[in-house]
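With one protein chain held back, the other chains of the complex are shown just where they sit.
Per-chain numbering from 1; labels A, B and C assigned in written order.
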Amino acid sequence: MNGQPFRNPSGGLIDRARPLSFTFNGRRHAGYAGDTLASALLANGVRLVARSFKYHRPRGIVGAGAEEPNALVQLREGAATEPDTRATQVELFDGLVAKSQNCWPSVGFDLGALAGLLASALPAGFYYKTFMWPASWWPTYEHHIRRIAGMGEAPRDRDPDRYDYRHAHCDVLVVGGGPAGLAAALAAGRTGARVILVDEGAALGGSLLGEQAVIDGRPALAWVEETVGALAAMPDVLLLRRATAFAYNDHDMLAIVERRFDHMASPPPFETRQRLWLVRAERVVLATGAIERPIVFAENDRPGVMLVSAARAYANRYAVRAGSRAVVFTNNDSAYGAALDLARAGIEVAAMVDVRPDGGEAARRARAAGIRVLAAHGVLAAHGGRSVEAVSVAPIDGTGRAAGRAERIDCDLVCLSGGWNPAIHLFSQSGGRARYEPAIAAFVPGTSVQAERSVGAARGSFALADALAEGLAAGATGAAEAGFGDGAVPPAPGIDRAVEAPMRPLWAVHGVGSKRAKRFVDFQNDVTAADIALAVREGYRSVEHVKRYTTLGMGTDQGKLGNIQGLAILSGLVGADIPAVGTTTFRPPYTPVAFGAIIGHATGADFDPVRRTPMYDWHVRRGAPFVNTGLWKRAQVFPRPGETVLETIGREARAVRTSVGFVDVSTLGKIDIQGGDAAELLDRLYINNWKKLAVGKARYGIMLREDGMVFDDGTTTRLAEDHFFMTTTTANAVRVMSMLEYVHQVHWPELEVHMTSVSEQWAGVAIAGPNARNVLSRLTSDIDVGNEALPYMGCAEGTVAGLPARVFRISFSGEMAYEVNVPSDYGAAIMDAIMAAGEPFDIIPYGTEALNVLRIEKGHFVVGPEADGRTTPDDLGLSGMVSKTKDFIGKRSLSRPALTDPERKQLVGLLTVDPGERIPRGAQIVEDPSHPLPCPMVGQVTSTCFSPNLGRSIALALVKRGRSRYGERLYAASPVAGRTVEVTVVHHVFIDPKGERLRV
Amino acid sequence: MLLIRCPHCGPRNQDEFAYGGDATVKRPADPASASDSEWHAYIYVRDNPRGPHEELWHHAAGCRRWIRVRRDTLSHRILATGPVHGPLAEEEGR
Amino acid sequence: MVKYSIFSLLRNAVSNHENWPEAWRSPTPKPAYDVVIIGGGGHGLATAYYLAKEHGITNVAVIEKGYLGGGNTGRNTTIVRSNYILEANAHFYEFSLKLWEGLSADLNFNVMLSQRGVLNLAHTDADIDAHSRRGNAMRLNGIDAEFLNREQVKAFVPLLDCSENARYPIMGGLLQRRGGTARHDAVAWGYARAADARGVDIIQNCAVTGIRREGRRVVGVETERGFIAAKKVGIAVAGNSGVVAGMAGLRLPIETHVLQALVSEPVKPVLDCVVTSGAVHFYISQSDKGELVMGGDLDFCNSYAQRGNFPAIEHVIRSAVALFPSFSRLRMLRLWAGIMDMSMDGSPIISKTPLDNFYVNCGWCYGGFKATPGSGWMFAYTIAKDEPHPINAPLSLDRYISGRVYDEKGQGPTPWAH
Partner (left out) sequence: MSEKRQAESALGADYRVGRHGAEGPEGPRIVLWERRPLALVILRARAAEGPFLAAVRAALGFELPRAAGASAVAGARAALWLGPAEWLVVAPHEGQGAPERALAGALQGVGGAAIDVSQGRTVVRAQGPRLRDLLAKLCGLDVHSRSLRPGMCAQSGFAHVTALLHLVDAAPTADLYIPRSYGRFLWHAILDGALEYGCEVREPAA
């Protein structure tokens, strides 16, 4: 297609039948299916794509994959925009829109680059040394620093796409679909083992896709195709493309993100954009390949400076010339094959600069092909501005110092190969310890901790023959260890093994020239060799200090290119060898992963599970708004048209005291307890005595934690001699169940008792108020609801509204009340029935708000505000309940000095001196509101409301020595509400202190 | 994510379990006669080893049994699992 | 000590920064010190600094097994605040916050204290009550606090999902404007440099392997570089408190748990304060470099591994996206973990011990970064005077025996649930 001046007319793995159009920085360009954004940009001759983080230096494309530090773009627009996206891993699609980031007004002319002019005053860590004076200016300085930093722009709107999440289990997980990985999967798959192979690329083949290797005398890609075909035909082999294994977690659980539809403008209907796979593997084969590394020299960050392997992949895979005239700079043989590929693709190779005195066979072949080879030479510097124009090349000595006159060679492409780093990221994440291998001057997998083995380039075995052989062996052995096959290794295909000359470690070339020239180690974060030297000079010598002081390796590429150079330079400066200096820690993720993908479906309202009571729809039909209580949705109020919320609450609470109301109490925890030792267990749990409770009777109980603090309360009913029905608070239902199981299974397994949660089985409604009995009696014919037959704290079983029911005469509101439990499917039915039966009494449903008002009026504490995990039974005025005759959980703690301190806070009631004045929520109690700060506090308001039944404001509070203060004037102070209210301390039960209404 | 072998259900993901802490602390047989400092040791003081640690887990999303696990707190490797009371079975695995 | 300033920076620019001196020395350990502090995190270094500065005790060594600040000081989410409800904590953390406010100047090292506000969200009526209660306690204790309603929250943090149909709708929030963040590494380095300048020996890469005792006295520490005698020994080793106290024969009310944190890729400013939510166990801020820094709950089981597991991370990210739906397409860049000294009541311990001249500083749970200056100051005082200062007296070890614990969350002695 025209307009792609750097695209070769033929070759490559792109689909020329599918031309695509895309926009970069507002300009339209053309590319092909199979391109990445990076290859398409290069095809169009776009070389300047980004600005660096700190100095806003012009930057181009350095790599062709995950290692790319520079070419980060703002991909897509609007709600779907994605900052910091590596152009080298973006598959081109039609209509793609991207732009450069971190530059203004444009990537070509970026005012931020002024920072570069100040660069000499901004060395590593400069901010620790300045911006301190005057101290009050720091926020201003910081404001500007923040605006200059950052990189791309975050989206501002909700993500338009969906994600999902799934688990998988397999015998052998193979990470990496290059030759080593494919071989491993093939060998494992043949045994019948369950195999998953993942590769982050769109196509399998790994580095073979960018090379021109030969396997069994045929192009290697034919072998790839055949192998992939064979694997695809195996029913228990799963091939996942575009899938990056990004975290190797404990116990061989790997997290993998599959980018399912990022290669399209948007996912098809009903499909998710990305999918997270959590794979638990019996055995893992890491065939993650190796990442080529650059060599450091002056101004080495100019657009046009690129990895050899990248330039080669652009040529072979994408038919793109990354430049017209190249200088290839290497310290190892692998670049020679690449140089020949470049030449074949039509790039003039101006020179091969080899740091080794003798490039051996490879150099001879290059010379034979007409390429100028400069042995024992190095590139001292790149020249140019927004693109490289030339390099200075000179003879160098063994340490990389210039040892002769420099020659300037014009070129627009500089290809670097400083050797290869095995991609040991996942290996390291698994807990394995890396080992330094001097022969390749790189860290390779050392001691394993988990069930993984590395093969091929990931293990430092760079020869294709080794990659295949190791892959086959690991696949077969892994499968055998997982119980499949006999471990026999299939024969490896035939490969011509080239004689390789050893590489020669060289990290940086030291020219003579200007000291101000920048020699970048970490491109993205603009960390230079001088920054590392400064860190060392100032005492930041540990590799971790260097990282943190200079930000080396902390960018979005996590130092895939620069880290090893950095530590090699450090090792030279501190005079310790590289293994002694060590690496920084490899942490997940291998490459950055979208948050959306990690959480799958659990977004928005699905963030956390929702629990709904059996009456949920009934409440919806009545227009009740809901409130969250733990995971539950509970009806808050049942408003009538025109009412304010406060009016509704008042109406509901008054109705209960004057006639009758009913409320959904299904959220209470309910536990069925059976067995000969059931009463014994209750005795050991509750602070009060249970053995003598009569059958058919309920009792109120309190449980403590072992440290003596009130844990939970509720009523428990004896349904039969060895059968109890326990209720817990809504908040603690799950915890109480676990605690029961704990004390039974751990402390007292000898007790014969069975506990089963039946919270879900029963819908519960409390009918409360002076007319409660009248309502209930209209609903049942087989239960005598009279005070004699069913007294306060009594229980009966029978039918209510024709439904099988348990009726408990218990009360939270302080009124005569019955709690009716029916099977859950009848939650709505019982509500309807009660509503109908209550009509003559003007019955109303009430919500959590009125429920709360009623219990405050009655002085009932609740778990949370009053029982806040720091209160004892005595604090709540319940010491009378504490059994003196038996042990129970938490009893021993109660006698500790702090728990018997007379200064403890005690539960009291508060009345405002002015009845109409509201007590602010969360007020603190003080004796003297005019006391200068800090002002001593003697307590706090725990619950407060306007009591519609008393016609005044009331509150519950925990106050030091509270019970000795009845009648005392104190102040409820709420500075955050800007109000302080005078209050009188009273007993905490405001209504019916003798409990007569309960018993009528 | 840890893979914990429930002695009743078999190997399950960590997220089915709730942690229950040190399994070696024992409730004093007669709390009333325990001194403040003995009682405090039971409630608050822990060996907190760096290495093998015997601990309780509750198979809350499974069989709802409390189980005992010996796990290395440094490597997260599970060394043995078993019922609360009873022998632990060595794990050769992870 | 060369004074750091814009002028010294410009002066050094001329000489290509080739003349900067070491920020601290790397001395060979002396055979004996007046005080040995084990642990070269923020707390240990600050303790040494204040021993020298406030008490004139300069014959001090800080012994660190790895690199300075490589413990939790170097791996926390850097939130600084003093929004506590219980008095012992409120006074202590406020004392610490006041020290923070003068710290860069005091140390001549920019710790980048950024008082951009800490906003604690309220999602239910109960939260509003609890947050108001806490805000009121703070105000009466002389600490700044404001309660924001939903509209004010929305204006303060525009990207928060303040809609009614959020799973946990936002109903308001408690704001401490003086709260914020600081640059974690700078705190360790700044204290190290300032302590070194006052004569403290900072010894890195030297693990303490034993503590030598004679009866109820400690006489010194065994290290990888030999025995070092000490008149007094203090430990500030965070997650390793149990192990190191164990060397002296003490058992502590501490469990070691792992806490993870993560950062996103950097983006231009989108979040200009710290947002925390107790209901969903989550906190987030944006660093000056642009990454979103976030964390949540512990991993829920004892661990010394400094690496965590997936469920905790998943929960952190679920929370992030629930509160900030637009963050869904941002990417996690790196995640890591630290090992926390979880105390049994969730409050810290700066205390004498049953041994005569051995002191412990631990129990920082996931909140000890903000304590660093205050902790160092109080620990120095306690060691120098052999008695606690009134502010840290309540934070002594004996509170667990008496039962006078400071359980901010009311969770009880389940350290993994604090």
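Just so it is clear, contacts are C-beta pairs under 8 Å (C-beta built on N, C-alpha and C of every residue); 3 or more make two chains touch, one makes a residue touch a chain.
Quick caveat: nothing in here was measured; it's all calculated off a predicted structure.
Peer 1: I'd like the shown chains that the missing chain touches, ordered by label.
Peer 2: Hidden chain contacts in the full assembly come out as A, B.
Peer 1: With the missing chain put back, one of A:83, A:150, A:827 or A:962 would touch it. Which one?
Peer 2: A:827
Peer 1: Return the single residue from A:278, A:867 or A:889 that touches the missing chain.
Peer 2: Selected residue, touching the omitted chain: A:278.
Peer 1: Considering the whole complex, which of A:108, A:217, A:804 or A:951 touches the chain not shown?
Peer 2: That would be A:804, which touches the missing chain.
Peer 1: Which of these, A:77, A:760, A:914 or A:928, touches the one chain of the complex that we don't see?
Peer 2: That would be A:760, which touches the missing chain.
Peer 1: State which residues belonging to chain B touch the missing partner chain.
Peer 2: Given the touch definition above, chain B has residues 1, 8-10, 12-13, 15-16, 60-65 touching the missing chain.
Peer 1: Given the full complex, what residues of chain A touch the hidden partner chain?
Peer 2: So the residues of chain A touching the missing chain come out as 162, 164-169, 194, 269-272, 278, 280, 600-602, 606, 608-614, 616-617, 632, 672, 674-676, 752, 754, 756, 758-762, 778-781, 799, 801-804, 823-830, 833.
Going forward, only the chains that are shown with their structure count from here on.
Peer 1: Using CA atom averages as chain centres, what separation in Å is found between chain A and chain C?
Peer 2: Centres of chain A and chain C (C-alpha means) sit 22 Å apart.
Peer 1: Show the residues in chain C shared as contacts by 2 or more other chains, in ascending order.
Peer 2: Where chain C meets two or more other chains at a single residue, that happens at 309-310, 401-402, 413.
Peer 1: Two-or-more-chain contact residues of chain A, please, as numbers and ranges.
Peer 2: Correct list: 249-250, 253, 278, 431, 706-707, 893, 896-897.
Peer 1: Which residues of chain C touch chain B once you look at their complex with the stated criterion?
Peer 2: For chain C paired with chain B, touching residues are 240, 242-243, 246, 251-256, 300-305, 309-311, 344, 400-402, 413-416.
Peer 1: Quick check on the complex: what are the chain A residues that touch chain C?
Peer 2: Touch residues, chain A against chain C: 53, 79-84, 120-121, 123, 126-133, 135, 138-139, 142, 145-147, 149-159, 163, 247, 249-250, 253, 255, 278, 431, 515-516, 530, 534, 537-542, 544-545, 548-549, 551, 554, 556, 558, 585, 587-589, 592-596, 598-599, 602-608, 610, 627-629, 705-709, 711, 864-865, 868-870, 893, 896-899, 901, 920-924, 926, 933-935, 937, 940-941, 943, 973-977.
Peer 1: Once bound in the complex, which stretches of chain B touch chain C?
Peer 2: Counting only chain B, the residues touching chain C are 1-2, 14-15, 18-19, 21-22, 36-37, 40-41, 43-50, 53, 55, 57, 71, 73-76.
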